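Here is chain A:
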Amino acid sequence: MGAWLDESLTWGNALIFFLWGVILLTIVLGFVTYAIYFERKVIGWMQLRIGPNRVGPLGLLQTVADIFKLLIKEDTIPRKADRVLFILAPALAYVPAFAVLAVIPYTQDLYFADINVGLLYYVALSGISTIAIVIGGWASNNKYALLGGMRSAAQMISYEVPLVISVVGVVMMTGSLNLRLIGEHQGNWFWEWNFLPQIIGFVVFIIAAVSELNRTPFDLPEAESELVAGYHVEYSGFRFAFFMLTEYVYVYAIAALTTVLFLGGWHPPAPFLDFVPGIVWFLLKFSCIVFFLFWLRATMPRIRVDQLMGFGWKVLLPLAILNVFITALYLELFIKG
Partner candidate 1 sequence: MSENEEQNKEQNTEQNTEQNTEQNTEQNTEQNTEQNKPASSAEQAEVSISAEPSIVAETTAAPAVDPEREAKLKAAAEAREARAAAKAKAESEAAPEEPKTPSPKQPLLDETVALIRSLVSEDAVEEAYINEMNAHMPVIVVKGDCWSEVAQLMKTHPTLDCDYLRNVTGVDYETHMEAVYHLVSLQSKQDYAMKVKTDRETPSIASATPIWATANWNEREIFDLLGIDFPGHPDMRRIMMPDDWVGHPLRKDYEPLDPEV
Partner candidate 2 sequence: MKGLLKGLGVTFKAMTAKKITTSYPDVPFVMPDRFRGIQHFEPDKCIVCNQCARICPTECITLTGKANPDPEKKGKVIDTYDINFEICILCDLCTEVCPTEAIVMTNNFELASYSRDDLFKDREWLDSNNHNVRKDNNNIGAPAAAKGGAK
């Protein structure tokens, strides 16, 4: 993959890039389909149920059927909605979610783009989705949607800050914003991964990431027991599917990002285990994070909006900044000196 990136762009190369893009899209869609399936299964098991089991063997085709249903549903746009924005919002939400996947490395050699400011690119693009959610909430011309959209804006802006600052420590330790380098920089023993030296950063990152994903316990923008469905209350059919897709693509992105940043990416937990291919380790760690998100969803109640803000600004942000200082001190005193 890396080899092509260095070549000059020809029609042939463009086609190859395009094909890789399509393959990634297929993989992501496959992930989303089965992430939803496993989410329902896992939460079902945790709630003493057995989850979907009617469509296909073991219910494996349940999500396919659901997506199909959404596809053939009537496309409704409320009469008083702002048509242009209403149509634009789901697409606007999805595009950055997919675009950020470009910078995520899966192994040493398997990656799509090797940008030196990869992490910055990720953060910058994912911020755009916030705008889409606000637009969607506003354009629906529904009060619940508006409240959800406003909550979303407040929440995502508040949590983006600690999210970014919490990874600064990792960046400082690696000395690069390139995700591939960050992954590579971590060692083959699990204590050499970033999550132990950067434990504060790691915790802040996980909390802020869950919040960025709008997932329980931070699912305030769509809080179904308060705001019915929040910003996408008026959406149905495939437009709704796009919002749903965005959410799960971000789950994919965040899980992958966490793996790379903190859990040693494709490195095995011990050197003697390196006969197992790196991609397997990557997927394993990735799955654990996804499972953790589902697990949280099955257990946690929802946090209140003002507590959320307070927590973000008064707890997470100072912690993240503290983490930066501690890392700086450590580097200055022990590594550099």
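In picking the candidates, the idea was that all candidates are chains of the complex that A comes from, given by their letters.
Everything below uses one rule, namely that contacts are C-beta pairs under 8 Å (C-beta built on N, C-alpha and C of every residue); 3 or more make two chains touch, one makes a residue touch a chain; residues count from 1.
On a predicted model such as this, the values are computed, not experimentally measured, just so you know.
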**Request:** Only one of these touches chain A in the complex, so go through 1 or 2 and give me its number.
**Result:** 2
**Message:** Per the contact definition, I'd like the list of chain A residues that touch candidate 2 in the complex.
**Reply:** 42, 45-50, 295-296, 298-300
